[in-house]
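Below is one structure; the comments refer to it alone.
Just one protein chain is left out here, and the rest sit where they should.
Chains here go by letter, A and B, matching the order in which they are written, and residues are numbered from 1 within each.
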Amino acid sequence: MSLFRRSSRSVLPGFGLTLGFTLLYLSLIVLIPISAAFIRTSGMTWSGFVEAVTAPRVMASYKISFGASFAAAFINAVFGLVVAWVLTRYTFPGKKVVDALVDLPFALPTAVAGIALTAIYSKNGWVGQWFEPHGIKIAYAEPGVFIALVFIGLPFVVRTLQPIIEDLEPELEEASATLGATRWQTLRKVIFPQLVPPLITGFALAFARALGEYGSVVFISGNMPMRTEITPLLIVTKLEQYDYAGATAIASVLLVASFVLLLIINLLQKWSRRYNNV
Amino acid sequence: MKTIALISASLALAVAAQAKDVELLNVSYDPTREFYVDYNAAFAKYWKAKTGDDVRVKQSHGGSGKQGRAVVDGLQADVVTLALANDVNALYRNGKLVPEDWQKRLPGNSAPYTSTIVFLVRGGNPLKIKDWDDLVKPGVSVITPNPKTSGGAQWNYLAAWEFARRKYGSEEAAKDFVAKLYKNVPVLDSGARGSTTTFVQRGVGDVFLSWENEAFLALKEFGRDKFDIIVPSVSILAEPTVAVVDKVVDKKGTRKVATAYLEYLYSDEGQDLAGKHFYRPSNPKFAAKYASQFVQVELFTIDEKFGGWINAHKIHFADGGTFDQIYLKK
Partner (left out) sequence: MSASAARLASASSTTVNASRRTTQDAPWVRWTLTAVGLLFLTGFLALPLASVFAEAFRKGVAAYFQAFRDPDALAALRLTLLTTAIAVPANLVFGVCAAWAIAKFNFRGKSILITLIDLPFAVSPVIAGLIYVLIFGLQGWFPPAAQEAFFAPAAGIVRNIADIPGLGWLFGGLADWLAAPKIIFAVPGIVLATIFVTFPFVARELIPLMQSQGNDEEYAAITLGASGWQTFWHITRPNIKWGLFYGIILCNARAMGEFGAVSVVSGHIRGETNTLPLHVEILYNEYQFVGAFAVASLLALLAIVTLILKSVVEWKFSKSTQTAGH
């Protein structure tokens, strides 16, 4: 068992204590509950498992869940970059308030977000009333799912980019300008490459969060089977029928997807640290 | 962990100190909130007069299936008052919390009051909706919750099914009819209350398939001129069932008061309150008293037409059942 063993000596104390506590707390709160739940309901055969996670309705739900999450994370990456840049580099009246507002999706209960967004985008809402007459449905259709997921994933890209933009060394930009590069060239060749790793991290975080989202989406999506039924809703549906095995089977697919995403994020962060230290 | 325990325990103590005598937990489904608020007060008065004990009934509401599952998973409900017998059956199937014959313990299949499914339409009935047939016409938009997650929606589904089977003569035709009906459904909310809000607040849909009592409540809450209630030619007799949860009351020692709580639903006062909240009383005397507020309609029961809930659930709502099939077929 060489895992979690210190690979080099350090004069700093507290390694055993802090790592021990970390592992204990992590096991008690996260690892044991998750694994126990999965072991307990794994009375399924492999073929039964495959059947449960590849049923047509489940496949359709992956399409909308992964598709809308990807689209929402992508939009968040594009606009999050703009917002992060504006909030760190420019000044304008009310900036602090806007900056504070970015964390709102963390604080607003997801159900409230769902209800508020549905009210705005349904056919008698502030925004929906301008679209519905032209045959464009937002609430109770695919765009509704997308909008809810943009909302809940919004802080991630902004908050991962902000400290990086803040730490960009002005000397680099100055040097680039002195050497005769245009502002656009500097942005593209000097600044943007440094922002790619955090941008991908933020994208992946927003994507992972969106995949599991339930509370806000059920209000606005309309929950139509094969069309706007998201995967977490199917898990709940299975539970209502006391099909714990089926529910955890689908849940494990989401869980593995999230875990792989997070692993990629952390490798990216490692890579970006190395990149920035060069 | 210790501090958590300490704080929660002191909290529990604080609650216990306020109401010393008896505490019951009634786990119920969504549309019964208003009724049980009134009923709990009436029962507390009755119980105090009879035994001198103070009884405080705590309420928990949510989707019927979700609530049933919470009890199966250990929510300490003394009594359950759920939307359909199937959700109480689950208490027997998962952990034997009630005996198999629970439904025989109280009169009328343990349904002290009944209800049915009616149509709620926009004021003046602009689309001239009269019966189930009108719901499958192109361009009519129908609101109903998701039968997978809502008890009320299962009654809706079965009512439409039986209408079509009767009119068109076969199970296949009934399935086609229901498939066409659900093609007209733009939103499947997860619960009955969610659907009401979609129809009433968001202005989505032309017809809302609703519990009768919910439809009346919507008229009361949002204005009588805004909506009309349409009663179809035939509908289903919805029997929301009640049961004492044996394993819980035996542990807590509350069997006597819990049983009395449910039996009092059948008393004059309980029946009167049910009628006031737009449930159909089972006692003929009170059924007559409130007869004028309900339209007489031919009602069939799930036992006679679908062979009971266990059967109906397996054929229609379990995974791979008819509800799944109509969406897969396209």
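Assume contacts are C-beta pairs under 8 Å (C-beta built on N, C-alpha and C of every residue); 3 or more make two chains touch, one makes a residue touch a chain.
This is a predicted model, so every value here is computed, not measured.
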Practice problem: Please pick, from B:125, B:201 or B:267, the residue that touches the omitted chain in the full complex. | Solution: B:201
Self-check item: Residue of A:136, A:196 or A:263 touching the missing chain in the full complex
Solution: A:263
Quiz prompt | Contacts of chain A with the absent chain, listed as residue ranges | solution = 2-8, 10-15, 17-19, 21-23, 25-26, 29-31, 33-34, 36-37, 40-41, 79, 82-83, 85-87, 89-113, 115-117, 119-120, 126-127, 147, 150-151, 154, 170, 173-174, 177-178, 183, 186, 205, 208-209, 211-215, 232, 235-236, 239, 244, 247-248, 251, 254-255, 258-259, 261-263, 265-267, 269-270, 273
Quiz item: Residues of chain B in contact with the chain that isn't shown?
Solution: 2-13, 15-16, 25, 30, 33-34, 58-62, 70, 72-76, 94-95, 191, 193-194, 197, 201, 221-222
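Please note the rule applied: only the chains that are shown with their structure count from here on.
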Exercise. State, to the nearest whole Å, the distance from the C-alpha centre of chain A to the C-alpha centre of chain B.
Key: 37
Quiz item: For the complex, which residues does chain B have touching chain A?
Solution: 63, 65-66, 69, 72, 90, 93-94, 146, 148-149, 185-190, 194, 198, 201-204, 317-319, 324, 327-328, 330
Quiz prompt | For the chain A and chain B complex, residues of the former touching the latter | solution = 55-57, 118-119, 122-125, 139-140, 218-219, 222-226, 233, 236-243, 246
